[in-house]
Every structure is written in structure tokens, then in C-alpha cells.
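Heads up, one of the protein chains got dropped from this complex, but the rest are sitting where they should.
The block that comes next holds chain A.
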Amino acid sequence: MLIIEIWASFMVLFGVLSLIVYNVRNYLQPVGFEYEHVWNLDLASNQDTLEVAAKLERALQRVKAYPEVESVSRMSSNTPFSANQMGNSVTYNKVEVGADFYSTDGELSKTLDMKMLKGRWYQESDRVSKFVPIVINKAMEDKLFLDEAAIGKVIKVDDKKSFKVVGVVDKFKSRGEFMSDEPAVFELLAKDDVWNANMLIKTKPGTDANFEAKLVKEIAVMLPGWGIEVSYLTESRKNRQNLTLVPVLIFLIVSGFLLTNVALGLFGILNLNISKRKNEIGLRRAMGATESRVTTQFLGEIWVLASFSLLLGLIFAVQFPMMNVFDLDSEVYIIAIFAGIVVIYLIVTLCAWFPSKQAARIHPAVALHEE
């Protein structure tokens, strides 16, 4: 029974720790872009279907013209820290990789201050080329091209569209710090595009809400009947973080309760076990066992029991890195396994320490005469 209880605790711990390790490791990796002073202007044409592309272009030029604005970039609705996602699979040399797709213009790398590793960001002049120019991130390059260099390679999406890689950026964790470094593809927006109506605006430091009000007012005059919404990336980032942290916290609280219950159960069982074995304790003391020897014996017994449970748990836990469950880095599981083992040994030691100490303090003459 005790073995099952410790085993179950280890499995729960392993799950929670895997989640924590995964998130902490992601958090320690940079997002790969600057979000300070960047606003997201979300435009919705609503019922307006007349010259939408031209209107969007005029709005873009107007925003660009403000002295408070450093740069502006049009982007698909999956802007940084938003809840939107667009994915597709890309094939090259029979290797297929799923990636996040972002439709943007030539200004995104400047607006988000993204770090180019190889090649360049696409430009307006790239529109005349035979293939749609794309920029990919390092994770995409590593997964799709393995050991080959990505620049200049033509890749296929859905066996229809062909793209040519013109640049490689470092990381792009659009869903925030807790996102893993996943493959990303940045595709040049079509000139007549009417669907991707978000603008990322990098403002100059010190730009305040007065400008926001002026911007919204003037765009509303330019685009009557359109929906206009401004959000700050710093705020979106906080919301996004909460979306990740809240479930982790809930898991932590639930597993904390579970572990406390297990610890209390263990404590109770050990107390009962020791009170049942008072005769034996007295006998061992009479035969020459010191107090510390009795304590060590009881601790040793619970460690042996915990080791059996952990061995059983390990049989299950090692399947996760071996079978690449949830496509997580095996290191995440290995760290979680080791941390789980340490926590279980700590819990059983703490739970066994007090009853073992109590057992050792029982006077041998008293222990021998208890039935």
C-alpha cells in the first residue's frame, strides 16, 4: 500500500515537474524580438469591401508619417502574444516540418528589432522574383535542412506554393517567454492582400496615450465604419504569461495538496508501524543498538520502500523520453525524473525522521514490556 502511495506521488510529481522544467527552460530562452514601445493596431474592415487593400496601404502610410512612430509593419492576425495561430507544414527533401506562418511586410524585422543570423529580410523588390520570398527562424533551418544551409533553398508548402528562403532569424517565440523555440516562417504579404489587417507600430520612447487617442481618431476618419483597436505588446505579453502560469499554478496547488496528503499518510503509517514494533525496538536496544542506530534502521527501511516505489515509477517515467511523448526535449523528462526522485526521498525522510527519532527515544525497559 505504501509502495503504491509513493509510486503515485512520484508519477504526479514527475508530471508537474516536467511541466515546470519545460516552462522554466522556455522562459530562460529569449523571445527573439523587442516588444517595448510596440503597439498593435488591429483594423477590421467590417462591411467595407471597396478598395480594402488600397485603404490599408493609405492607413499604413499615414501611421508611418507620424513623428512619434519609428517604424510600422503590417502583419497577419497572429501578432506577438496574441491567441491566434496559423500553421502549415513545409517539405524539403522528404523532410516535413510543421511551422507557424506569419504574413508580414519588409518592415517587421526593423519594427521588432529581430536578429538576423543569415541572409536578409525580404524587401518590396523581392515581389518580382519567381518564388515567394520567406524568412525562417533557426529552429526551422535546423529541423528542415538538417546540416545544409537554408539560404537560397526553395521549399514547398502543401505541394502548391513554392517559397525561397532569403534569410534566417534567430528565435521568434510569438506566444511569449513560455513558448518553446518552434519553427517559424515569415512570408511576404501580397500587394493586394486584404485579410491581414494588423499593424505593429514601434513608437518612440515617451509616446503616451494622447498619441494613441489621436491615432485612433484620425484612422477612424480615414476608414469610416472600420473597427479600430489598439493594444500594447507589453500588456498582451502579461496576459499571455498569465494564460500559461495559471494552469501551472493550479497544477502546483493540486499536487501540493496531494503530496501533503501522502506525507501525512506516510507519517501516520510510520507512526503506527513504530508503535506496533515497540517490542522489537526495546529488544534491539537491549542487544546493543544505539538511539542513532534505531533511527537509521527505520529511515533505511523507508528508503528501501521508497526505492522500490521509485523503481516502479521509473519504469513508467523513462517511457516518456524514450518514446518522445509530447515531442518534448528528453532533457526535460530526465531533469523532472531526477528532481522527482530527490523530492520523494526528501518527503519520505522528513516523514520518517520524527517517528524514527521517537522510536529511538523509547526507553528499552518500557518498550520491552509493552504488548
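Note that contacts are C-beta pairs under 8 Å (C-beta built on N, C-alpha and C of every residue); 3 or more make two chains touch, one makes a residue touch a chain; residues count from 1.
Here, contacts and distances are computed from a predicted model.
As stated in its UniProt record, the chain not included in the shown complex is "ABC transporter ATP-binding protein YknY", which appears among "Acetaldehyde dehydrogenase", "Glutamyl-tRNA(Gln) amidotransferase subunit A", "ABC transporter ATP-binding protein YknY" or "Cytochrome bc1 complex Rieske iron-sulfur subunit". Touching the missing chain, out of A:213, A:286, A:322 or A:346, is residue A:286.
Residue A:363 is the one among A:204, A:217, A:238 or A:363 that touches the chain not shown. The chain not shown here touches chain A at positions 279-280, 282-291, 293, 363-365, 368-369.
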